[in-house]
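Of the protein chains in this complex, one is absent; all others appear in place.
As written, the chain order gives the labels A, B and C, with residue 1 at the start of each chain.
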């Protein structure tokens, strides 16, 4: 997709989110109400899937950054990632809400009863599982990696939520027959994990940008000791540091999108960005809350939609400690400078 | 020694150091000139050794804190630690300059030629080895731990220095006959190491106090943009943080001295203090240099006598990473709160 | 020489028996399901039954005179009891303000009548108090309070609003800082502390929900509440002095660095099991910092005990202590191999979630860290 088209996608998305993500909608979603109307708007703009006619992966990441800026509720990232995998697998993308489950380590069983494949096992932290129609479930068995398309009604859901108040449900499949199942390469499973991780980075970058803007505005308006708090040097320096952290992750994220567009190895960018953003989350959320004082700490004021999500996203699909192992594997025996300046292409 | 006597020791030490540690003396010592006159003053006050008539271990630590405040040159800490071990071993403390060598890992050989014990091996980072008359050398062989008293003239010295510009020489003994050698317990070797580590903490606490004071004074005097830089909130907050770090390590060091006085396990306090002080060193040296600006970075201005020593001391006798392993061993299976509130006594 | 004189405080041998007694009690309570250890339980753990149990054991108002229901024990004995309670993550929120601030304030400034009326119930763990200082336009800048006291016969009428009043919906009384006269050139003149009965029909309490959904904070509105003379603390106009002197108590206590201790305790076990030198290093740094903070805080308690008013040292402890609490959270986040959750099977992940969600409050409540560093800078002669 060309830069112009991408800008159009971004403008449309911003318009939709600005109109839809009202305080009421965010509060309702915080009580786990699925944002039905918003979702159909996204669907009708072909914003919920990555396919050859619509968004490509880079577009999807840019869309998610904007979604993060507005704290858009719903399993948008999961839907996008799942659709990408389905296209790669040659499976038609079903209508309705699609989410994505990727195994964190537990045992999944894949057996065959006659011609029928049967799956049993547990997947944790599935975004908005309870509200989904279809799940793309990825898992490893002794036989290799597999991806299965499951009807959400054929599995059971145990409700849970992340620190951002977003549904993260546990999927229990007991002898379920997938509508489709296929062996995938280890590379494919890594790429899916990298995309899910980058999608969390995208959402977080948007959230950090929003918190920075909110904090600057608040500091300009709020007065103490007879002047706006933004005039105090300590507040200025704290916000300057927030700005530096935000700019740094923005720059790295932009480079990741560019790298994805160029077909470069996605694990590289997922690990760099997931690792880098942990510190940015710490600095920006702490700074935003510190400058806001008590008000920022309340349910009524909207700062927490961004800070709580950012805290949660640091840990979803691997925190920076987990990704550090991947980064060292990526560097391997290469000289660090060579690694930094010469990205390898995806295999 | 009673509190009153300890206060007298401190007052005397302060008076001597204030008079002796002139910029000229410090500059000369930085060029590795041994401070002969200062050393005899210390000797005549019985400040260079721990023994039953003079200083006890707690006194020695308090003395070293004051020495750190004045950047006193010479192997005072080594001399004190060595004398303590000699007293424990029942060896008379020799006259002249005594230093202490403790093996960091290399191989030392102890053999016997008839009745004569013979030592060969290498000890690195021996404080002021080149200027010493006697070395207490501690080492481990397959047969256990040993302490040997060596005549400094019978060994060869390779010159080296730490980041503070203090002589840290490599001792090479080749077939040297100690004037005294004795097997010691592992416990004794640990206690010596703990004392050497605590002595570095003591010196550093003094250096941090000095840097804090220098920085406050400088901030009050130096003007930029038409007012003293101490009036800028960013400078105030940086210095406040330096003060908090300094106060924290002071408090912990004071507790360590008290614990030593009470006969509590010294490894406990050495590990806690060595670990805690690493961060204080980082914050206080960075803050002091930042507030001082370029001037603090020059040889002429005395700040570096304190900052460079503090940087060096973080790493002498094990940095905080090394001591973290010891701390976890000290905690063992105990509940953390129990460990913190109930110090064990030395065995 | 050093800017602050912080002497090592020796806890007398007798406190160790007391410590053991408290520890046995807490262990039993925890085993019997009396409480689940939680981070920030001194704000969030409001349990009247637990407070009454502590009152029965003589662990509230410990240092107060016996004639007011106290136990005339030393400050150091009290210190040991509260640090044990905090380290355990026990639910002490109900009586916390009464024990820490209001009791001492009344003892120092209250009338004989006030002491007799309020202190015994406080010491029994049955009288719960809130504090009304902040207002929408007076946060860090407390001298800007506008809640207004107007003379009415022998007493006064109070109108205005307070905000961030912790526990006001569950407490019996609120100490309220208000303005009884103009400030004039001294911004700190014309302020008074009065006791407001929170069950007075002219008092309205509205909840403020926190970002984790918890209800601890409130807005409190005064619709011309009648304040009899017996509910004014000390002299009208003395409010500022009373408030600032009490801050040393509020700021140097072990609750300023033990909020996340229940998490740290589990974190040490986790690091011990990991066999990773650098994970242990990160955690060991926390342990050593905690050891230093405890010594600092004990030193300040020692100064308080001997009648000093260590304003600067207390500010320093709170600044360093609250930053420490957040470092515990950060290191725990590094060691988390699954996302933290508010409910679930793994106590580590639950304690971590509590610490993360409550974290922003640590460095704001009781004076923001910016205010505290300003106080330290003043103590150093920079302001």
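As a convention for this text, a contact is a pair of C-beta atoms (placed from the backbone, for glycine too) under 8 Å apart; a residue touches a chain by one contact, two chains touch by 3 or more.
Everything numeric here is computed off the predicted structure, so don't read it as measured data.
The hidden chain makes contact, of the residues A:57, A:182, A:246 or A:307, with A:246. Touch with the hidden chain on the side of chain A covers residues 69, 209, 212-213, 216, 219-220, 230-231, 233, 235-237, 239-241, 243-252, 254-255, 257-258, 271-273, 275-276, 278-279, 320-321, 323-325, 327-328, 331, 335-337, 340-342. Even with one chain removed from view, chain B keeps its contact list with that chain: residues 104, 125, 160-163, 168, 223-225, 232, 234-235, 278, 282, 285-286, 289-290, 293-294, 296-300, 303-304, 307-308, 311-312, 314-316, 319-322.
Chain C residues in contact with the hidden partner, per the touch definition given at the top, are 276-279, 281-282, 334.
The working rule: only the chains that are shown with their structure count from here on.
Distance between chain A and chain B, defined via averaged C-alpha coordinates, is recorded as 52 Å.
A separation of 40 Å divides the Cα centre of chain B from that of chain C. Taken residue by residue, chain A touches two or more other chains at 232, 234, whereas all remaining positions touch fewer.
Across the assembly, chain C contributes 370, 373 as residues in contact with two or more other chains.
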